[in-house]
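Only a single protein chain was left out; the remaining protein chains are all shown in position.
And then chain A:
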């Protein structure tokens, strides 16, 4: 009798303990690591060789070409396979940081280069690829030289540039321009005139997904460049004291608020998000006449805008010069490329697989064609030869021209700065667009985080 109660009690506490233990164990291994997360996995997966892991962004347009490139590589290399995990954009940003911090990073780390890469480098989490690129000059020389800027930290290369170049473009709705009887702007002065004309017709001059904050930032990036030249932000990036107090910076910030006060942007822009593509919908539905957005928006408008793009409704141009400004009108900003780094925590075998993938898999001819098919321009010199016959040839040639002719191709500010400074930047940009802080307050707030 006595022992029976005990055993039941033990059973009870055991049964309660087991799920708890399982839950704790699950916490330990964390993350969505499929199989290649830790060092030793292999085993069941045939072939017997080591396996590298690779996480990247899911969803169109990038997921298909990324997946296909790895599949081709795996077919050609049965002894050195790569496992892939596709993760949604915003979730990826948090997950990859957590995984790297916990020493559970995938072998190949997909990223945007710049400030984020710098924080990995400072933590000693990614491999220095400088000497590898030295030995494999052919891999480096076939890519746009501009793409290496954001992969280089303190004169050392820590990432392999990949995929496509994505400058920010001024898109406009040709049908709306025709209807109102106006021409695309040749200067910032033209933009101010157009704002009045479109507002008079009840059409919003510019669409803007202001809740996403980086959308507002694109405007500042161009105004700063066109007014004061690329050196204004470069000074911030280099950590010069009070760099935001530059007169050109204050002038750009003031012009920004003037445009907002003149109703340059669609009513309610601060509650529109870019993630839902609502800002782009405003352009292709004709509720707004123009929009400053990344070149990737072309593919989105093509996919979601019905026959808007196909029927020639979409126009595009580089941001026009500001009268009296010092910046070079060929300058552009955006993503000079995407970046692949190798985790320093990976095993030597995994690192070898990754390097082989960089040399033979990344941006092979088939992948380049697939990117072109999505409306992207691969960062490979001469990739414009692939555009002939494409229904998007006109746009692709424009992007290729912008990217290869730009005197300065600056990286987006939020990617170039450290995550800490970028968050303060985006926060203050949102307030600037709310008109709740003045240009000088903006500069003061931003000066406080220079070099952080």
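The rule is short, and it goes like this: contacts are C-beta pairs under 8 Å (C-beta built on N, C-alpha and C of every residue); 3 or more make two chains touch, one makes a residue touch a chain; residues count from 1.
Quick note on the criterion: contacts and distances are computed from a predicted model.
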Complex minus one chain; that chain's UniProt name from "Sarcosine oxidase subunit beta", "Sugar ABC transporter permease", "AtuA-like ferredoxin-fold domain-containing protein" or "Peptide O-xylosyltransferase" is "Sugar ABC transporter permease"
Missing-chain contact, candidates A:270, A:404 or A:444, resolves to A:270
The one of A:57, A:100, A:203 or A:290 in touch with the missing chain is A:100
Sole touch to the unshown chain from A:81, A:211, A:246 or A:368: residue A:211
Only one of A:282, A:346 or A:443 touches the unshown chain, namely A:282
In the full complex, chain A touches the hidden chain through residues 9, 13, 16-17, 20, 24, 94, 97-98, 100-101, 119-120, 122-125, 210-211, 266-273, 278, 281-282, 287, 418-420, 422-424, 427, 430-431, 434, 436
